[in-house]
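What follows is a single structure, written as structure tokens, with notes after it.
Just one protein chain is left out here, and the rest sit where they should.
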Amino acid sequence: MAVATQTFDAIIIGGGGAGLRASYEMAQSGLNVAVISKVFPTRSHTVSAQGGINAALGNTDGRDDWRWHMYDTVKGSDFLGDQDAIEYMCREAPESVYELEHMGLPFSRLDDGKIYQRAFGGQTLDFGGELAHRTCCAEDRTGHAMLHTLYQKNIEAKTNFYNEWFAIDLVKTSTGIAGVVAMNIETGEVVYLKARATILATGGAGRIFQATTNAHINTGDGFGMVLRAGYPLQDMEFWQFHPTGIAGAGVLITEGSRGEGGYLINKDGERYMERYAPHMKDLASRDVVARSTILEIREGRGCGPKGEYVLLKLDHLGEEVINKRLPGIRDLSITFAGVDPLKDPIPVVPTCHYLMGGIPTNIDGQVLTIDKDGKDQVIEGLYAAGECACVSVHGANRLGANSLLDLIVFGRAAGKHFQQSVKQGLGFREATVEEIEKAMGRLNRWNNNEGGESVETIRAELQKIMQNDFGVFRTAEFMKQGFDKLEKLQERLQHASIKDKSSCFNTCRIEALELDNLMATAIATAYLANERTESRGAHARVDYPDRDDKNWLKHTLYFEDGRIGFRAINMKPKEVKPIELVARHY
Amino acid sequence: MVNSGLRDWLYQRVSAIFMAVYSLGLVVYVLAHPDLAYYEWHHLFTYMSMKVVTLLFVFLLLIHAWVGMWTVITDYIKPFVLRLMINIVILLALVGFFFQTILILWGI
Partner (left out) sequence: MRFSIYRYNPESDAAPYMQDYDLDVKAHECHMVLDALIAIKNNMDDGLTYRRSCREGVCGSDGMNINGKNRLACTTHLSALKEPIVIRPLPGLPIVRDLVVDMSQFYKQYEKIKPYLQNTNPTPAKERLQSPEERSKLDGLYECILCACCSTSCPSFWWNPDKYVGPAGLLQAYRFIADSRDTESKERLSELTDPFSVFRCRGIMNCVDVCPKGLNPLKAINHIKELMLEEGV
């Protein structure tokens, strides 16, 4: 089957924060770039980010230092983050945020006209001292403000958009990635998009869990594509559970609500975080607060008729703070919890929120694999940025408001590195017909399969397994069971089928293609979660409750064929002394 | 008038204000003359100032109507030739009304 070909300098897969920051960087410099997005870009999940973006500007506190930010991030990562990458991100943060401001992002302001900064979890001054106010925000709609601003700037820069196009698979040649095969959702037309470089900015995959703050579209499309191309994923066992998802609905309530002074209480009305984290209390890092909350619920101090959730108390903040700083979450909690936080506390529960792991990259966003000797190897023509990438700046646990920063800093870095590469003569790779057809394999499978199980049947089971066996607390016993179930489910997936075969805006087929990616993500998670026999950051094992730096201070890698590999953690920042390992207390 | 929405919008608002004041003036006049009969009414329009003001009123009313009709026609009549013809008919009618008004007023 002949496939039409279209050629660009670069193709960005994903129209969220990282993708649009990368495309803007490139389009501005006159390169011919195209963004493929399965939704209109402003529907991407960045739009749901609430709290803000960290940068050591010192606007609220009068003093700050990116080194303090770096220290907090390394500690927050439970020392699994790469210190050179974290150094780069924190050092670049102020400039990146100023750039956003110049682009027009409507940040909230202080009386002196500077960007308003609020407190957030795990952020301190002076290397672990007083609470820092480091999180720049636009009320509690920072992600929305950021995504719209970036999209607007891309309109100005004349970026090409393939909106409502779905990337099926990467086209891999012997020398690297040549582009991607993608489908126009509206017409079913399949096109080979050829480029000097393909940038994956496909976001997270929270939909492998039953309860998630993530949008329906967060199905790990980049993870599936990378694995099927034979490249590894890194640190996939590290899933962050956000302490405050609305109970039942899963909708996020920003950590900024605790940054503004809100706190969590159990059924006795006790502010229980004082017991678990005497210094930072409710603003300890997310893994700590989520685990403490689950313990409260397990020990019978949960609220509600079944004791299934805890309460987030905000009413003491008063009408002015809530309406001025947290208007969006007030709306959300009225709509989804039936509770007005001006009067009553919000029922919340730890909910899957973010994947720290992902596609391994270097600081320039180039995707890495390892060779036979375990040495890093750059994959030609392939970049990744944002939540789908693992640079790794979040290690085993991400600090709140570092994700928007990650998108911006590394979206920009990938864009800059690509420009440089083009100047140095980065060319196209020529793919054979077979290589292009290989990328269409799974589309053909879904088009041809008949009479199998439905997408929903498999997806619902997958989500149930992940929720029950790979949640906040993990044990070998449950994970082994879950793993076996997943393997069987993966086999069943090969025979699953869709009834709707129309070529016109077939969302059923898109959900099927997404399910392949969810499955790939879940299997990678299961493999690596089983493998890591320690507790670190968000990966908490009941059977191995302690951090084991002797054996596990390293990144894990998973390949689709079941191979597992390891990469060393970078402990060599360029400008500052390495941050020494310590036990984490908040 | 085809190019500037702002000017059209202003015409409509200014004309509306003038028409409102004029109408109010007539209402006050009628109320102030409870025994109003043909003679007084006829006499009122013999003043040159009243003729001028009334002519201005009608002129502005026609402007107001033209803007409104043109807007409605562009909303609902999409074929260009048909729309042009209807607009010409409306315009001729409005101009006709204007001259008819002059004839009436200066016939008094």
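Residue numbering begins at 1 within each chain, and the chains themselves are lettered A and B in the order written.
Note that in this section a residue touches a chain if its C-beta (ideal position, glycine included) is under 8 Å from a C-beta of that chain, and two chains touch if they have at least 3 such contacts.
The shown structure was predicted, so the numbers you read here are calculated from the model rather than taken from an experiment.
Peer 1: Based on the whole complex, identify which of A:Ser29, A:Ser48, A:Gln377 or A:Asn468 touches the chain you can't see.
Peer 2: From the options A:Ser29, A:Ser48, A:Gln377 or A:Asn468, the contact with the absent chain belongs to A:Ser48.
Peer 1: From the list B:Ser4, B:Ser23 or B:Gln100, which touches the chain that is not on show?
Peer 2: B:Ser4
Peer 1: Taking the full complex into account, find the residue in A:Glu319, A:Glu456 or A:Asp549 that is in contact with the omitted chain.
Peer 2: Touches the omitted chain: A:Glu456.
Peer 1: Among A:Met70, A:Ala215 or A:Ala401, which residue is in touch with the absent chain?
Peer 2: Checking each option in A:Met70, A:Ala215 or A:Ala401, the one touching the absent chain turns out to be A:Ala215.
Peer 1: Quickly run down the residues of chain B that touch the omitted chain.
Peer 2: Interface with the chain not displayed, on the chain B side: 2-6, 8-10, 71, 74-76.
Peer 1: Residue-wise, where is chain A in contact with the chain that is not depicted?
Peer 2: Answer for chain A: residues 39-40, 42-45, 47-48, 97-98, 101-104, 106-115, 138, 141, 144-145, 148-149, 152-153, 155-156, 186, 215-217, 249, 251-252, 328, 331-332, 335-336, 454-456, 498-500, 502-508 touch the chain left out.
In this text, only the chains that are shown with their structure count from here on.
Peer 1: Give, as an integer number of Å, the spacing between the C-alpha centres of chain B and chain A.
Peer 2: Using C-alpha averages as centres, the distance is 65 Å.
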